[in-house]
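Only a single protein chain was left out; the remaining protein chains are all shown in position.
By letter and in written order, the chains are A and B; residue numbering begins at 1 in each of them.
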Amino acid sequence: MPSQAINTSSRTPQVDDAGRLKHFLTIEGLDKAQLLRLLDSASAFIGADTEKQKEQASLLEGHTVVNLFFEDSTRTRTTFEIAGKRLGAAVINLNPSRMSTRKGETVLDTVRTLEAMDTDIFVVRDHASGTAHLIARHVPPHVHIINAGDGRHAHPTQAMLDMYTIREHKGDISNLRFAIVGDILHSRVARSQIAALNLLGAREVRVIAPATLLPTEIERLGVTAFTDIDEGLKDIDVIMMLRLQLERMEGKLIPSTQEYFRCYGLNRVRLNRAAPGAVVMHPGPMNRGLEIASDVADSERSLILSQVTNGIAVRMAIMAQLVDAAGVQTA
Amino acid sequence: MPSQAINTSSRTPQVDDAGRLKHFLTIEGLDKAQLLRLLDSASAFIGADTEKQKEQASLLEGHTVVNLFFEDSTRTRTTFEIAGKRLGAAVINLNPSRMSTRKGETVLDTVRTLEAMDTDIFVVRDHASGTAHLIARHVPPHVHIINAGDGRHAHPTQAMLDMYTIREHKGDISNLRFAIVGDILHSRVARSQIAALNLLGAREVRVIAPATLLPTEIERLGVTAFTDIDEGLKDIDVIMMLRLQLERMEGKLIPSTQEYFRCYGLNRVRLNRAAPGAVVMHPGPMNRGLEIASDVADSERSLILSQVTNGIAVRMAIMAQLVDAAGVQTA
Partner (left out) sequence: MPSQAINTSSRTPQVDDAGRLKHFLTIEGLDKAQLLRLLDSASAFIGADTEKQKEQASLLEGHTVVNLFFEDSTRTRTTFEIAGKRLGAAVINLNPSRMSTRKGETVLDTVRTLEAMDTDIFVVRDHASGTAHLIARHVPPHVHIINAGDGRHAHPTQAMLDMYTIREHKGDISNLRFAIVGDILHSRVARSQIAALNLLGAREVRVIAPATLLPTEIERLGVTAFTDIDEGLKDIDVIMMLRLQLERMEGKLIPSTQEYFRCYGLNRVRLNRAAPGAVVMHPGPMNRGLEIASDVADSERSLILSQVTNGIAVRMAIMAQLVDAAGVQTA
C-alpha cells in the first residue's frame, strides 16, 4: 500500500457522510471539533463511582471486541482488553501469526471470518503500515476498526491519550510549546502526536533527535527539527519522550547506549533548561538510563502514569463513540 | 484406542437412557430426530434482538466452559469461546501441551483436575482419535464433553453447522445431491459430514479425490467415490470442499500445488458442471488457488461466511442443550 494513500483523508473511510466517526485510524482527516469531542467524552470514564461504572458496563453489553494483534504488544493489548471489558463487551484476544495466516489465509480472510462471528470492533496492530486502513475499507457498515499501531505510520489512540493528559495537567494546548525527543524516524507515535498537536493549535512543535533518526523533510509536517537537545528544550512546556528500540543500537544509527544517554537522554539538568513547570511524558515501556534518567521518570514532573490511566479512559471513550455513532445505542 | 470402539454407539456414552444428549462426540450413534432438534434449536441464536440476547446470556450463567485444546486451533477455539461467552459462561482457554502434560501428567489427570474446579463443559480438540470419547467415559454425570475434532475421526460440530447452512440455503436435505471434494483420507470433517448427510437422508453423497487421498472401502460409509472431479460434480447441488494440508504437498500424496489445482481445484468452469444454483462450502481456512479459486470463494454461490456465522449459533445450541439435558435449566 503506497504511503500517500494512507494520508489522504478522502480515501480513509473513518468518518461517514454525516461527519460521524466510523473507524479510528489516524489523526489526519479528523477535524479539531471531533478531537475535542472525544477528549471531552473521555472524562466520564475517569474516576467513575460504582453507580456510574455499572452504567458504563452496559454500553457495549452484547458486543464483541476482537484484539487482532498481528504484531505482539501485551501492553497496548491489555489496555484495550481492560477498556472493552469495563464497557461490558466480550473481548477476544487473537495473535494471528500463530494461527490461520500461517496456514495460507490472508489478512482479509481472517477478518471476514471473524466478522461473520458478529464481531463489532476490531482493534488492529500490525508491523505493516496501512493494515488497519485496508481492513476498514473492506468491512460492512456495522463493524468498526481501531488502529492500535501500524508500522511506522500511526498510533492514534496513543496520541489521543497524550492530548488528554496534557489538557488535564497543563490546560489549553494552544498556549503550550512541545518537544518530541528520540527516534522520530521510526516512530508512529511521533507522527500521530504531531498531527494531533497541530490540529489542536499547539503554539510550537519541535522534534529533537540525532540526524540519523530524523526523517528527511520532517519540517513539512509543521515542526521545527533540532539535533541539539539542550537548544531544543529551551522554553518547552511539554517534553514528549519516545522509546528507543534497543535493537537499533546494534546497527549504525546510534553509537552506543552510554553515548545516546549522554547526548539525548533526559536528565534533571536538561529538564531544567525547559520552561518552568515543564512536564515529561513517555508512551512506555521506558528504558531507564537510556532515553530517560530514573529520577526524571519518577519525579513529580512526570505524567507517565497519568498517561496509562488516561489511556484506558480514552480508549473506552473511542469504543463507546464508534458503537454509538453506528446508531446501536442511541438511534 | 482401537478405531472400532469409537464407532460403536453402545460404547459412546453421548446419549443417556432417556435419549437425552449428555455429550456431543460423533454424529454416529445419534438418530435423525436428535439431529433435527439440535438444528431447529440453533435458529434462536441467529439474529437475536437485544432482549433475546440478554435472555440467552443467562443460559450458562454461573457455568464454566473449558476449551481444552491439546492441538492448537485458534479458529475453532475462538468460535467456542464466543459461543460460551454469549451464553454467559466463564470460558477458560487451555493449551495443555504447554502445561501439565509436559510435566508428566496424563490427559485424564488434567481432566480430573479441571473437573474438580467445577467445570461444566469441556470442549476437547486433540490430534489423536478417540480423546473426547476417552474423557467422556471418565467424567461424572454433570460434566459434558464436546468433541471439537479428534485426529482423523470426527468433527461433529462442523458437520452440524454445515447441515444447518445447507437447510437454510437449499432446504430439505433429502432432495439434494452432495459432493465432498479433497483429502477424504485424512479428514475428520468428511467423516462427520458423511454420517450427518446419510442420517438426514441425502439423495446422494459422493466423495471426489485423487486415489491417494481416498480411504479403501470408503463406499462402505454410504458414498460413491470419484477420482475425476468433472464427472463427480455432475448434477451436484452442494459442493463441500475440504481444506488441503499444505504439509502433505511435500510427501508423495500429491504431485504439486499447481497440479492439484489443475486436477481438483474448484473453479468457475467446474462449478458450472454442477446442478443449476449449486452452492459451495468450505470449513476454512481456505487455500485460495489451491483447492478453490478466489472468484468461486467470493462468489454469490459461496456459503463460506454463512457457515462461520451459523457455527457460533449451532455451538451455542449444542452447549445449551447439553446443560439443559442435565436438568440444570429445566428440571
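In the analysis below, a residue touches a chain if its C-beta (ideal position, glycine included) is under 8 Å from a C-beta of that chain, and two chains touch if they have at least 3 such contacts.
Computed from a predicted structure; not experimentally measured.
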Original post:
Quick one: which of B:Asp16, B:Asp40 or B:Asp109 touches the chain that's been left out?
Top reply: B:Asp109
Original post:
Which residue, B:Leu36, B:Ile92, B:Leu221 or B:Leu246, contacts the hidden chain when the whole complex is considered?
Top reply: B:Ile92
Subject >> Positions on chain B where the hidden chain makes contact >> reply: 61-62, 64, 90, 92, 94, 96, 98-100, 103-106, 109-110, 112-114, 116-118
Original post:
Taking the full complex into account, what residues of chain A touch the chain not shown?
Top reply: 50, 53-54, 57, 72, 74-75, 78-79, 81-82, 85-86, 243, 246, 284-288, 290, 305-306, 308-309, 311-312
